[in-house]
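Only one protein chain is missing; all other protein chains are in place.
Chain nomenclature is as follows: A and B, assigned in order of appearance, with residue numbering initiated at 1 for each chain independently.
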Amino acid sequence: MLIVDVLLAGFTLGGMYALIAMGLTLQYGVARIMNLSYGEVLVMSAFGTWFAVTRLDWNPVAVLLASLPLGYLASWLIYRVLMMPLVRRSGAGPALEVDSILATFGLLFLLQGVLLLAFGGNYYSYSYLSQPVDILGSQVAANRLVVLGFAAAIGLGLYLLLTRSRLGTAVRAVAVAPRFAPLVGIDVWRLSAIAFGIGGALVAGGGTLLSMFLPFSATMGVVFAMKALVVVIMGGVGNLLGCLVAGLMLGFAETLVARFVDPGLTLAVNFALFLLVLLLRPAGLFGRVAR
Amino acid sequence: MNTRRSFLRRSALLTASAASLAFATLAAGPAAAQAGPDKIRIGWAVAKTGPNAPGVATTVLPNYKLWVEEINAAGGIQLKSGKRVPVEVVEYDDRSSSEEAVRAIERLVTQDKVDFILPPWGTGTNLAVGPTFHKHGYPLLAATAVTDRAPDLVKRWPNAFFFLGTGHGYGEALVSYLEQERKAGKIGTKVAMMSVADGFGVDLGGAARKVVAKHGFELVYDKTYPVGTQDLSPMLNEIKALAPDVFIAFSYPPDTLGITDQAKVIGFNPKVFYTGVGTQFPLYKNKFGANVDGVMSLGGIDADDPAVQAYFRRHKEVTGQEPDRFASPIVWVSLQMLQQAIERVGVDRAAVSKELAGGTFDTILGQVKLVDRQWPKLWWVGQWQDGEFRGIAPTDRAGARPAVIPKPAWKP
Partner (left out) sequence: MNALPSPAAAGNPAGAGRLALQALMVAGLALLAALPWLGADDYLIAVGINILQYGVLATAWALFSGPTRYVSLATVAFFGIGAYTAAVVGETLPWPAVLAVALGISVVLALVVGLATLRLSGVHFVIFTFGLAELVHQLVNWYEVNVTRTLGRYLFVDITQVQIYWQLLALLVGVLATGWAIRRSRLGLALQVIGDDEVVARHVGIDTTRAKLLLFAISAGFIGLAGAVMAPRWTYIDPAIAFNPVISFQVLIMALLGGANRLFGPLLGVLPVAILFELLSGSFPNHFMILLGLVFMAIVYFIPNGLFGLLQRRRHRAGKEGSK
């Protein structure tokens, strides 16, 4: 079934893009940290999962339950220890952007160096649930469905957290109006740390999920970070729905072009689509122009 | 801001620049002690980081380490005089960049004054450092470069040696082998081909494309995909719908894993299932287990040969990982040849080059003699059989197995 094939491929790929971008949009949109080491955190989590699955015989889903809080903790610490001095120094002004890019660039090297030392440059991969599942006559790997399901669940949970809870409201206030949030009694720095931590939880979870079906190596972090960045900017910084829509757009564009035009053009079309969106809506699909 | 201040700043700047340059000279200065007769200095600059790092970590670096380990464990390389001289290593990281690689080689030559330089990984990097090796007269044993230009390059660089054949060689050998199978009635004429849009895929894909018709096949699908494509399922679904007899993917390691995974998931099981680099990696067998049986690719090995088995064992013992079944043994052969050439003629680089070009060497893959400084005796096609990736073509080579066609069904 051609249509089902395309739908399935588009959703699984697009869902994956949205998944890896959601954490970054929180870190960048709320905490105002352009985290270039994002991809390294993702790959670290993938390696951690590989280790737990192949050496300790854990179930990857159980690893996911561990990697979410671990990711939160690690990222929260990164924010408190490494980013706070920069935030304080810049007063969260425009200098923060440059400083955080430079600092996380250093962190990128550091983390990748540690990974290379620990695991070497090789590709790693393990098999989990790669059995076919039949959906309306099309086969799709069970692991991809699991990943899609978790991506949707995590995204939905996060959305509810942001829109339905007190914490979420405060986080959104910081995202939209960082200078005014303190006026209503919001501790911006505490919330930024929390948002950065949640972003870290998402990326760690994303790393675990990705490792279920993608081979990875210590040097691949940059690839994921760039993909995430494209999705974040395209969707509008700090906007979860934007992430989802942009991710799906890219996933479907890639799938459709691969199937009906020429697979050689998939990445070119992705970047063209991204550039086009930016030209028409400079702040991204769901972004506000003046932040 | 007054003029004096800005003048001062500028001169300070210039001084700073000059000082930094001087600093660079000094820092680079501690050129190692002259290579005496009591040791042989070996240098290499390979990608420990960046996109080439997996290739280096799989195929190149374990062999280099094993080589040094084995030589020094034996007390060194035995020169003509009967004296054993240990090797000493200087290593750099080329960070997967051609420019870094060129500079690192210059550094090995002029600063570290090493006696021999082992090559980097990959076609692009080997070609990038070619002129530098040539300029300084160092033999370049390019064991991981697949290029159609090899016959021209050996003319241009008299110290260059190419071990891994040409894209044309692999393409032609594969298709002509398949023709025999077709004539034997085992497969039909429909071929579907996908290739990665990078040097490797384009060279091999181009070679195969040129000869499919000549060998009586029909190309029903022929598309490329960019490096780094994360989902190849649309292509595979389309190919499956065409029901080809032969499926060929000239792919890179991550794609090779993805393609195999996806083929298994959608139950795409053509009579001939051929994937590219990565198929020969231990990782592939670890991931797919018994499902690897029947998968074909380039390279291969005569796994029953005791010399090969001994090499596998040592490799695993010393480096903790198994070698791949494509370029790893060939890198090892090139190192064995270098060692034997040094044993015969000493550390004189010109003499070593001459010996490599004309001599016959005893290696794990038997007696090797280069032809026009290229290795003619490659395994062009291999197949996973009984848990080992075995050579099947050229069919007249010792240890060649008949291919299992059709490929057995995927096991759940």
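By definition in this document, contacts are C-beta pairs under 8 Å (C-beta built on N, C-alpha and C of every residue); 3 or more make two chains touch, one makes a residue touch a chain.
Quantities reported herein were computed from a predicted structural model and do not represent experimental measurements.
Among B:57, B:114, B:197 or B:277, the one in contact with the hidden chain is B:197.
Taking the complete complex into account, B:93 is the one of B:93, B:115, B:302 or B:355 that touches the chain left out.
The omitted chain makes contact with subunit B at the following residues, 1, 3-14, 16-18, 20-21, 23-25, 27-28, 48-51, 91-93, 95, 97-100, 102-104, 106-107, 109-111, 123-124, 127-128, 130-131, 135-136, 149, 156, 197-199, 201-203, 206, 224, 226-227.
Where subunit A meets the chain that is not shown, the touching residues are 34, 82, 85-86, 89, 94-95, 97-99, 102-103, 105-114, 116-117, 222, 226, 229-230, 233, 237, 262, 264-265, 267-268, 271-272, 274-275, 278-279, 282-284.
Just so we're on the same page, only the chains that are shown with their structure count from here on.
Centre-to-centre separation between subunit A and subunit B, using Cα means, comes to 34 Å.
Chain contact summary for the complex, subunit A toward subunit B: residues 5-6, 9, 12-13, 16, 112, 116, 120-127, 130-132, 138-141, 213-215, 217-219, 223, 251, 254-255, 258-259, 262-264, 266-268.
If you check the complex, the residues on subunit B that touch subunit A are 47-51, 53-54, 56-58, 194, 197, 223-226, 228-235, 237-238, 253-254, 257-258, 261-262, 264-267, 278, 281, 283, 287-288, 321, 412.
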